[in-house]
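Heads up, one of the protein chains got dropped from this complex, but the rest are sitting where they should.
Chain nomenclature is as follows: A and B, assigned in order of appearance, with residue numbering initiated at 1 for each chain independently.
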Amino acid sequence: MIRTTALVKRYGGFTAVDGVELDVRAGDRYGFLGPNGSGKTTTVRMLLGLVLPTSGSVEVLGSTRPRSVLPRVGAMVEGPAAYGHLSGRANLRLSDAAGPGGSRRTRAARVDAVLEQVGLAGAGRKRVADYSLGMRQRLGLASALLRGPELLVLDEPTNGLDPQGIREFRDLLLALNAQGTTVFLSSHLLAEVEALCTRVGVLDRGRLVAQDALSVLQAPTGRTEVRTPDVDLARTLLARRLEHVDGDRLLVRADDPAALNAHLVEGGVRVRALAPERHTLEDTVLSLTTASSDRE
Amino acid sequence: MLRSWRWAAVAAGVAALVSLPTLAGALPTRSSDVTAEELRDLVRASGAVAHEAYGESRVDLPLPDVDALGDVPELLGSTTRTRTAWRTPLDWRVDRLTVAGETDVVRAGALTTTWDSADRSVTRLLGDLPVRLPRADDLTAPVLARRLVATPDTVLSRLPERRVAGRSAPGLRVAPADPAQTLVESVDVWVEPGSGLPLRVEVRADGQRNPVVTAVVLDLELGDPGARRTAFDPPPGSTETTTQAPDVAAEVDRLVPFLLPNVLAGDGRADPAGLGTGGVAVYDRGFEAYAVVPLDRDLGGDLLELAPPGGVFATPLVTVLVGRVERTAYVLVGTVPEQVLRDALTALRRDPPPFVGDR
Partner (left out) sequence: MILTELAKLVRRPRTWVLVALLCALPTVVAVFVAVQEIAPRPGTGPAFLSAVLDSGTLFPAAALAIVLPLFLPVAVAVVAGESVAGEAQAGTLRYLLLRPVGRTRLLVAKLVSTLAFTLLSVSFVALTAYAVGVALFGSAEVSSVSGTEFSTADATVRIVLTVLYVGWSMLGVASVALFLSTLTDSPLVAALGAVGVLVASTLLVTLEAAAAVQPYLPTRYWLAFIDLYRDPVLTRDLLRGVGLQAVYIGVFLAAAWANFTTKDVTS
């Protein structure tokens, strides 16, 4: 779907993107994570042909010329934009008419369908100047969906949405993905990516520092978390396998939670809760990226 | 790469476009073996050449802006654009083109009609004035060249060809026989080789780098422009006045009727008295020519006030001297050094012209 090779973008002496090798596969919900200023937006713009790479190559939907495949891509880059003096519907019609393809006869139906999809059906007649930020986000997404794209490239799409809106947005993306749309979502919000994505790439100061399935990045740590009122009994029973005690919370080195549970219960320890400990995405990302105070 | 390639293409296109006028100007000329005398004769006979032309004349003679001179200071201090339709010396039309209007002179036989688009006025003049203020048609290259080439006491020589109005034009230089007596250094004329129509005139004054007068034909079409082009019917809503040449001269006489001498400080008069131009006299010997004009009280007072100490306005080509003879202000103007005018003024003072009107 998206493959970049040694992608570099320099602005004067400043290297914004440095040797990025993205690999997004068909059907992915790809989360492109990185702090603000790490080069995410520049990379997204290069994928879409808005910015020309200094060196390296970009391949989107099997083509190295982004412009030729753009009709099959829906995108939202750095916030939505529309003509304030026109209604949302008029904006979508203009946008639809500007692009190639798209029969004139079915234009109204297409516009109504995407407005419905993003929950703006009731506000289509309103002037965009009177829209809230959340409504503008929805309009931007509607515009990206006009041609039923195979690939959705979304850059910080949930800015300005309320929690309810974020939820609806996520459900919509999940539904689209289930129908076969590949989703590329760039964000600095870990929770958003964690809640939605199947694969994650992490960008730091222009370099891609990690790229893997979310499940790999959230792999078990080999420890199991146990809560019990019988801390002292557990302590003697587990001896050196016990790594950490914090009130009624114990961290035990154990690969198999079921066996550990059986062992504790046999020893007479009452177990209140027991679960394998996993890496959080936050830990992973923070360990890979530089602290913000180190950046300029 | 792509970026620099596209910019290079644009730069190459711009360079090609910018160099076009330069290339057109560098077209070669063809030399010819016509002699200076032959060229002069061609020019003198060129009044019969029917043509249409667009031309520009540039005169650099800063004159004080006096109301009585009308648009003459403008004519002699800037560039004048003219359009000419010429059939014969007595059937032509010269339009002076201004940004938003025209002042047109139409000649039909003895009748000269002037049309001024600004105030929509038509002035008809029957007959010729022996002396009058210059008009735009006097400054077109052919008219100016014919007048200057006819000057007596001159030395002729050939100048190399030059491209004028898209033609390779042989050049003729006319210089005064006695350079000390006149401010004119030379008159250069370039001529349409087939018809002898003068296409470019440059008048140089002593010690000046650039020509003081440049008249040039920029577009030329030889052949009869047709009777319709030189016909003129006053348009509706215009105001018309008709005068006759002797009346105008008489008007001058009535204002300042002095009988000027036929010979002044050794210079003979070019317009013998008795033609009704008693008020103005022109003395010339070739390029050294000057006019003597007695002024009425108002204009005389104005000029005497404007005049610098000594009463001399010196321009590169023309000297103007203002002075009193008895109680009357006189202006002496000519293409001569200051001393010639002073001698003439002294002669007038020694022997004041008699007043011939009613006080």
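Heads up, the rule we're going with is that a contact is a pair of C-beta atoms (placed from the backbone, for glycine too) under 8 Å apart; a residue touches a chain by one contact, two chains touch by 3 or more.
Bear in mind the structure is a predicted one, so any value in this text is a computation, not a measurement.
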| item | value |
| --- | --- |
| Sole residue of A:Ile2, A:Leu22 or A:Ala75 that reaches the chain not shown, by the stated touch rule | A:Ala75 |
| Residue among B:Val14, B:Ala110, B:Leu133 or B:Val263 touching the omitted chain | B:Val14 |
| Sole residue of A:Gly62, A:Pro100, A:Gly122 or A:Gly180 that reaches the chain not shown, by the stated touch rule | A:Pro100 |
| Where the unshown chain meets chain A, residue by residue | 45, 48-52, 67, 70-71, 73, 75, 77-86, 90, 94-95, 97-100, 140, 143 |
| Residues belonging to chain B that touch the chain removed from view | 2-3, 6-7, 9-10, 13-14, 17, 21, 54, 83, 95, 97-102, 104, 115, 117-120, 122, 218-219, 229, 232-238 |
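By our rule, only the chains that are shown with their structure count from here on.
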| item | value |
| --- | --- |
| Centre-of-Cα separation between chain B and chain A, whole angstrom | 86 |
